[in-house]
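Encoded as structure tokens, the structure appears first; notes follow it.
Excerpt of the complex: some chains, original placement.
Naming follows writing order (A and B), and every chain is counted from residue 1.
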Amino acid sequence: MKKIRFLRKKINSYLNDTFNYTSKIINRAINFLILLSVLDFSLQTIPDFSRLHPSLEKFEYLVLIIFMVEYVLRVFSSNKPLKFIFSFYGLIDLITILPSVFGLSYDIRSLRILRLLRIFRNYSATKNLRKSFNDVKSELGFFSLAALLLLYVAGTGIYHFEHEAQPEAFTSIFDSLWWAVATLTTVGYGDIYPITAGGKIFATIIVFLGLGLVTVPTALIASSFTSAFHNNKNDKN
Amino acid sequence: MKKIRFLRKKINSYLNDTFNYTSKIINRAINFLILLSVLDFSLQTIPDFSRLHPSLEKFEYLVLIIFMVEYVLRVFSSNKPLKFIFSFYGLIDLITILPSVFGLSYDIRSLRILRLLRIFRNYSATKNLRKSFNDVKSELGFFSLAALLLLYVAGTGIYHFEHEAQPEAFTSIFDSLWWAVATLTTVGYGDIYPITAGGKIFATIIVFLGLGLVTVPTALIASSFTSAFHNNKNDKN
């Protein structure tokens, strides 16, 4: 019993102790494997590489076994196994490994990249960013609401102007909302755009209003984040 | 008479008192109904859902009756009914409900979403934003004027360069202005763009000038808003 407790402690330090040199190497190796596994999955979607598929799939099985062993070790070594299993990172591990074992939900494997989120825990920026979001939470809510309202007004407005002229492009208000999204974010694919004079004038007004609505909140987060970052730096000096 | 005054006061507190618990629930229910009504209207524009139209229309009549009752109660419970009717929110209520009653102006219903603007009254950000706009009003006027001038110069310039090469795309200066809007906001649908060497060089110069003209004013509002926001926060501490 004592031996198991010792082993558990040992494994835990190998997997989670950020000051342990062996732990660092192990975690880097795992992160590297995650990247390889994601790359492997991506390569399998290229039709021209179909000749490589058998090897890629074999490699995936190998990675899967390693991840399973890692998961079992993480559960075993944890002081509170249930707490780990239902933690954010525990659930991601479970969701991205378990289904592959049974050959189910083929596509969920790509979520495996979310396991890399672990890396962010070591960044002080994560804490700053969270603080910045909390600081401007109310303002962000305000601007998100305003942006949603503007999106809907834009979508409905352009529908009235363009529906008759282009019934196949602006079929319903939902198609018009897609136009509003592509326009107000200035992506502008060009799959859908106004052609009537009224629609163009309406679009002009909306896009100038919209630029502010999109820019102000990001500027707000950026400014809040920057000041959090500078305070942090001054505290250190 | 006294009873009526009491009833009026009661209804008023149910509809407008932000500290009253019942009032909060009623207002949330109304906001939710506005969203449902807007969704209902949007769904009616999808041709594939035509089988659903009768049910959607029935639901709309139901919502309309509720809104009418709400409007009558708001007018009745108001201390100064005429003032409410001609207030900003009173007029929006009237415009978005009344026409539907008579089956007229079918499309005006979608303006109903503007009734959600009421929500913004409770945000302190609304006050900050209004203050920020006032602070930089003169600067915004300056940049809006400059942007309009640049838009016109861009539109006329590209017209001279492209009209002969693409008479169907750059037919008139107004078509060219549409190009200027799509380019200076960096939306770039791709429905209209220069093809001559002169036009491309002109467009290059204009877009680099234009990025500043569009970015500086939004940065100005953002900066003014951020400082208003931080002052507000410091006052509280």
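Here, a contact is a pair of C-beta atoms (placed from the backbone, for glycine too) under 8 Å apart; a residue touches a chain by one contact, two chains touch by 3 or more.
Quantities reported herein were computed from a predicted structural model and do not represent experimental measurements.
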{"item": "Oligomeric state of the whole complex, in copies, if 2 are shown", "value": "4"}
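Quick note on the criterion: only the chains that are shown with their structure count from here on.
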{"item": "Rotation in the CA alignment of chain A with chain B, degrees, nearest 5", "value": "90"}
{"item": "CA centroid of chain A to CA centroid of chain B, Å", "value": "30"}
{"item": "In the complex, chain A residues that touch chain B", "value": "135-136, 138-139, 141-143, 145-146, 149, 152-153, 156, 159-160, 163, 171-174, 183, 186-190, 193, 195, 197, 200, 203-204, 207-208, 211-212, 215-216, 219-220, 223-224, 227"}
{"item": "Complex contacts: residues of chain B adjacent to chain A", "value": "38, 41-42, 45-47, 107, 110, 113-114, 116-117, 119-120, 123-126, 128-129, 174, 178, 181-182, 185-191, 214-215, 218-219, 221-223, 225-226, 229-230, 233"}
